[in-house]
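Omission of a single protein chain aside, the complex is shown with its protein chains in their original locations.
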Amino acid sequence: MGAPGGLRMADRGPDRDGLKLDRLHVPMGPVLRDWPSGLVVDTTLQGDVIQQATVRTVSGSGDQRFWDEPWLSAMRGPHVTRGEAERRRAASHLDSLGRLLGVAGWLSAAAEARRLRDRVLAAASREEAVRDYMRFERRVRRSRLLRWMLRDLGVIEEACRLPGPGGGMSGDVATRLGRWLTETGAALTAMDDASRLEDGEGPRGPVEDRPAEKVLAVLPDLLVGAELAAARLIVASLDPDLDQLRSVHEAVHA
Amino acid sequence: MTLQVIAFWALAVASVASGMAVFIVDSMARATFALLASLLSVGLAFLLIDLEYLGVLVILMMVMEMLIMAVFMIMYMMNPAGLMPMKMVHNDRAAMVIAAGVFVLLALGAFVTPWPRRRGRPPADVTGALGLSIMGPKMLVMMVIGVAILATMISTVVLATHRGRYDRYGDALEARRPVDPGGGRLAVRDDRDRHGEDRYGDHPGGAQQPHPDHGPGPSSPGHGHDPSHGHGH
Amino acid sequence: MHEVTPAWALIAFPIVLAALALLAATFDSVLTAVATGRPAPLKAMSDPLREVARLVVQQRRRTFMPDILLMRIGIFTLVVAAVLAGVVLPLGDRPVADLSVGIVWFNAMEVCVWGSLWLTGWGPNSVYPLTGGYRFLAQGLAYELPHMFALITAALGAGSLRIGDVVGAQRGLWFAVWMPVAFAVYLISAVAMAFWGPMNQAVGSDIAGGVRAELSGPDRLIFQAGRYALLAVAAAAAVPLFLGGGVGPVLPAWLWTALKTIAVLAVLVWAKHRLPAIRMDRFMEVSWMVLIPATLLQMLIVGIVVL
Partner (left out) sequence: MGLHAFLLLASALFAIGLYGVLSQQSIVMLMMGLELMINGLIVAGGAFWYHVAPADADGQVLVLVAVTVMALEMAMGFAVVTAIFRARDVDMTDDAADLKG
C-alpha cells in the first residue's frame, strides 16, 4: 500500500478499547482561538482521543512578561504599589477566564470576562469593577451545566505541587476555574491598596520560578487519554504564560 | 399514472445503479453512501404504492444505519484516507457468473410464474391496518421482533466490549465510581453535589479520579470474568 | 394526501422558511453584539446580509485531496433536508404536503442531517471537519431516541401520525401543558438536531469551526443557510406538535402559527447565548439513563389517558 497523494499514511496502534486502530499525527496550535499563543502540542490521535502528546513552543513577538511585570519591576527596585499589582493580577485571571469560558463554548460569558479585563486594565474604579465582577462571578458559579462539563477533567494531584494562583494548580478544571474566580474577587477588592509590593507571588505563581515551565512539563501526561474537546479545556484551565519562557531563551542569548 | 410509472423506473434504475456502484467505487465512504442511495430509492418507490409508512421508515432507518456503517467501515478498513483504489475480492469471476445466473433465474421466475390475481384494495388507512395487524393477529411476530431486538442488544454489547464489571468496579466490585475511559459518572454522584456545598471549592482531594487509563488497561488476559475474553491474543 | 395543494403554498413556503432563517440569524447577530459590548448593537442586524454578500463573492479555498462530490452532496442535503422536513408543517390550516405519516416523515428528513454533516466533515479530508462530523454522529445517537419518543408521544396523544390531526387534538388543551416532559425533551433535541446553541459541538469553536472549518465562499453560504433553515424548521415543528398549531383567539391561524414559531425560535437562539456547550461524552449518559426513561414514562401516562 503506497501513500495516496504523497501523504504519509497513518500508522496503527492499540487504543483504549483494546483495538488496534489507525493513528493520525496532528499538531495543535500555535494559532488557535482561545489557545495560549506560541504553544504547539504535537498529538497522536485515534479518532479524537489523544494517545500521545509532546509540547513545544514557537517564539512569538512578545519580549516582556506583561502579566508578571509589576512584580518583576518591584524586584528591580522602583516603588510599585500592591494595588497596581492586584489590578494586573485580576486582569490576568479575567484573561484566563475568558479563554476557558470561550473554549467551554460559553461565548457570552467569555465576552463579559474580556470586557471586564479591558476595563480593569483601563483603570476602572474599584467599586464599579467589583460590582460588575460580582455579577459575572455569580453567573458563572451558578451554572450547574458548566460545572458538569468541567469536572473530573485534567485532574492534578496535590502531590505534584504545581505552582499556580491561590496556592497551586491541583484539582480538576472546575476547581481551577473556581480558584480563578476567588482570586479575581480578592484581587479586585485590594485594587486600591497603596502599600509597597513586597512579595513575588504573581498571577500564575512565584514570578521568579517561571511556573509555565512546570506546567508544560506535566501537560503531556494530562492530555493523554483526553478527547480533543477535553484537551482544549485542560490546556485552557492551565493557561501557561509562554512569555515566561521566552525571556528564558533571551537571557541565554544575552 | 404515467408520471408514477416514470418515477418508478427512474427510482429503479437509480437503485440498481447505486447498488452496483457499491462494489465499483474506490472509496469506502462512497461505497457506503452508494448503498444508502440504493436503499433510499427503494424507500421512495414504496411511496408510489401507498406504502407511506414503510417507505418513510426505510428512509429513516437506513440513513441511521448507513451512517453507523460508515463509522465502522472507516474504523476497520485498512485504508484510512479512503482515497486509494481498493480491490479486495476473491473469486470475482465465479461470483459474477453465479450472481448473473441467479438474476436470470429470478427474473424468469417472476415473469413465468402465474401470480395470483389481485384480491381487494388497499385500505384507506394503510398504516393503521399495519398497526392493528401487529397489535392483533400478528402480535406474535411483533413479540418475536421485540425479543430479537433485545437479544441483539445484549449480545452486541457482550461481543463488542472487552471491559466487564470487574474491570470497571475492581476485583471485589468495591469501587464507588466505575473506572471508565470515557466517563460513567451517573452511577454514584459526587458527594459535593449531594450536599450542595462548595461548588468550585479548592479542595483538591474532592475529585480524585484515577488518571484516564489508555491502552488496554487492566483487562489483560487472565481475567476470566469477561465473556469476551475467551479467545487468546 | 391526495388533495391538491394550493399553488400559493408552494411559493409561500420557501419564502416563509427563508424569512424565518434570516430572522434567527439577525437575532443571533444582535445578541452577539450585545454580549461583546459593541456600541449600538442594533446595527448588527445587517450583519447576516453582509455575510451573504461576502460569501457570494468569496473565492473557494481548497484542501489537499478533498472528496468534493461527497462534500457538496453533504452541503446540499442540509438545505434539502430542512425544506423537506418543513413541507409537512402547517402554514396555517394546512401544510404544503399533508402526508398521513407526517411525523415519521419529519423525523426521517431530520435524520438526513446526520448524513449531511458527516459527508460535509468527511469531504475536505482535514482533521477538524472530520472530528466535527463524528461528533455529530455521537450527538445523533444521544438525542435521537428521546427525540423519537417525544414525537411518538405527541402522535399517541392525537392517535394519528398526521400532523394536522395532532393540531386538531389540541383544541382543548395544548400538548405542551399535559405532556411537559415530551415537550421539554423535544426542545432539547430540536437544539441538538440543528446543532445549535449548547449542542453545537459539531461546529464548535474549540475545533476551529468543526464541520464548517474548511468551507468557504458559496459552499459556506449554503451550509449556513441550511443550518438556520433547520433551526427554523425545528422551532416551527414545536408549534403544531405541542403548542396547539394555529389555534388562538381573534387572530387568524397563520398569524398565530407565525407568532408561536417566532417565539420558540427566539427562545432557542437566546439559549445559545445563555448556556455553555454540552459535550456528548457527558450528555450521552444522561440522555440514555434519564431522558429515555422519562419520555417512556410520559408515553405510558399519555397512553393511559388516551385509552
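Chains: A, B and C, in written order; residue numbering restarts at 1 for each.
By definition in this document, a contact is a pair of C-beta atoms (placed from the backbone, for glycine too) under 8 Å apart; a residue touches a chain by one contact, two chains touch by 3 or more.
Worth saying up front: this structure is predicted, and the values here are computed from it rather than measured.
If you put the missing chain back, the residues of subunit B touching it would be 4-5, 8-9, 12, 15-16, 19-20, 22-23, 28, 31-32, 35, 38-39, 42, 45-46, 48-51, 54, 57-58, 61-62, 65, 68-69, 72-73, 76-78, 88-92, 94-96, 98-100, 102-103, 106-107, 110-111, 115-116, 118-123, 126, 129-130, 132-134, 138, 141, 145, 148-149, 152-153, 155-157, 159-160, 162, 228, 231-233.
Basically, only the chains that are shown with their structure count from here on.
Using mean Cα coordinates as chain centres, the one most removed from subunit C is A. One simple way to say how far apart two chains are is to compare their mean CA positions; for subunit B and subunit C this gives 24 Å. Touching two or more other chains at once are residues 4-5, 7, 24, 227 of subunit A. Residues of subunit B found to touch two or more other chains are 81, 83, 182, 185. By the touch criterion given at the top, residues 4-5, 7, 24, 26, 32-34, 45, 47-48, 101-109, 111-112, 115, 143, 145-146, 148-149, 227-230, 232-233 of subunit A touch subunit C in their complex. Residue ranges of subunit C in contact with subunit B, taken from their complex: 1, 65, 67, 69-70, 73, 99-101, 104-105, 107-108, 111-112, 114-115, 118-119, 122, 125, 134, 137, 140, 144, 161, 281-282, 284-286, 289-290.
Looking at the complex, you find that subunit C touches subunit A at residues 31-32, 35-37, 64-65, 127, 131, 134-135, 198, 200-201, 204-208, 273-279, 281-282.
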